[in-house]
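Certain chains of the assembly are absent from this excerpt, and the rest are unmoved.
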Amino acid sequence: MTVRSALILALTFACAGIVRAQSWQPPPANQRCPSRWGAADPRGSANHMNPAAVLRAARLIRTGEVFELAHVLSPSMPFFGTRRFDLHTKRTFMNPQANHRGSNEELVISEIGHVGTQFDGFAHQTIGTSLYNCLALDEVATRNGFTKLGVENVGTLMARGVLIDVARLKQVDVLPDAYEITAADLQQALTRQNLALQPGDAVLVRTGWSTFWEKDNARYVKSNPGIGIGAAQWLASQNPMLVGSDNWSVEVAPNPDANLSLPVHQVMLVVHGIHLLENLKLEVLAAAPVQEFALVVQPLKIAGGTGSTVAPVAIR
Amino acid sequence: MTVRSALILALTFACAGIVRAQSWQPPPANQRCPSRWGAADPRGSANHMNPAAVLRAARLIRTGEVFELAHVLSPSMPFFGTRRFDLHTKRTFMNPQANHRGSNEELVISEIGHVGTQFDGFAHQTIGTSLYNCLALDEVATRNGFTKLGVENVGTLMARGVLIDVARLKQVDVLPDAYEITAADLQQALTRQNLALQPGDAVLVRTGWSTFWEKDNARYVKSNPGIGIGAAQWLASQNPMLVGSDNWSVEVAPNPDANLSLPVHQVMLVVHGIHLLENLKLEVLAAAPVQEFALVVQPLKIAGGTGSTVAPVAIR
């Protein structure tokens, strides 16, 4: 398989070489592997999760107020592509014993890693047939999950959370439909908010896009404002634990360069090993406002999973 | 529907009246409704979740150590009845653009509310056709979820966590297969551990049963040691935020009284509105040992759901 994969990869980049117009090209393997966390590392930015990070976050808990950042999971959510979330309540099971205990449960059918407010693991995205730390797709993908990089390895993340309110910076409720947030936008917003990023932060970027959630699903999924490649590279250089946003792709979509399909997903997940958090509800933080907080998120331990729907909170 | 439900309920208790041998009977509606939280209350013990509870828990975070209390979700877990957890990796989708972005995701099919380490909502259990706060089953159950009491209303719970280590008290690795933990057991363990319960606590009872998880699944689901009705009633009187254990039913199963089917589920969820947390991994807490901690659990916001698989942690 290694030979085959190498061949495909070689072919992939041979083909890629022909296309010259595009504004960004995925870095070749030797420029991105091993990752900053080592050649065998599966955790990427989750390596920031340690007692010091927890204590740093816990110290930000001053009033005990909790802000729920997750949407409700239901069939009426906006979905990307053919994804769905179907819940089938089973018939009530009445146990035969004298205490008349009826039991209810439901069957759920869903691309559970990638619906609702959700967390991206590293098996989610590739550059050609290569994953984070240059793992080969065919060597780790099975019909029933990935043998490496599965989301079950992440665990609870607790970090200093920082809201970068770009919509507020631009003095709008919602950024334009395909607005590319630049590194300068992020830096100006931080300056305005009098905050600085620290390594290991959970960085949440507000665009206002969640306003359309279940209000105008067609618009919600058609495009979204978000960070561009420049902003992503600057964020990656800040060494965060995760980057999230109140839209479906974190990054601007479609990319201004029509030759690129969601390149920030590759920048973050494949090149730098930084987790993404999508479809957040951030309006409540903006309204408070709460811009520095403890962020807590608990991805499900889905064996071999590429992501997880989650229900994160900000606590101050 | 109300008339029909009332009739069924009347009939239910008429039938129940005939059975005299059983050691416990579900209290009639007028003895359990309204609940202590009010007639219209849907949150039960989750009402304890407030800034004070969060601060009380946060103050227990001293070293920043995090203990993962959840099992990995996979088809090899022990399952109750016909429940399952199936994950189907989709074919990699290769986007047509020049950056060769491949995308992976998976379809999950599961009784996601009740597999793995999981959290019980109030729609999960009934006494006859009556739920928590005497809501009528047929008035709130639909083919696609419950219109009231759905688990989407719970949100993140953060509380002072207390481990009651009954296995340690009894000086065994694992309690016997159908050992009924009594109120006295709990009290003695607390005394030995020099701890006292407080209202709003997340109480975790260790039996050692998780030792069999994926080691001997048949034994794991056949029975389990756990709290009996007496212990449950005593715990309920302590007014906790939730009660959890390292077994599949929290309570002893089968119940020593063969006329009763998991009566503690009714005591907790239907009568008192106290959430349950099942299939925890507690060995790591016992080994540390960590007996007082911040417990954080984030149930998924499944619209109309009766429960949620979760990945809770203890932080100290």
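Descriptive notes on the structure:
Lettered A and B in written order, each chain numbered from 1.
We take it that contacts are C-beta pairs under 8 Å (C-beta built on N, C-alpha and C of every residue); 3 or more make two chains touch, one makes a residue touch a chain.
Just so it is clear, the structure is predicted and the values come from calculations on it, not from any experiment.
Of the identical protein chains in this complex, 2 are displayed in place, while the full assembly in this structure file contains 4 copies of the same sequence.
Note that in this section only the chains that are shown with their structure count from here on.
On superposing C-alpha atoms, the copy chain A sits rotated by 180° relative to chain B, to the nearest 5.
In whole angstrom, the spacing between the mean C-alpha positions of chain A and chain B is 29. In the complex of the two chains, the chain A residues touching chain B come out as 12, 16, 19, 22, 24-26, 49-55, 58, 61, 63-66, 68, 70-75, 83, 86-90, 92, 95-114, 116, 123-129, 137, 141-146, 152, 155-156, 158, 258-263, 265-266, 296-307, 309-313, 315.
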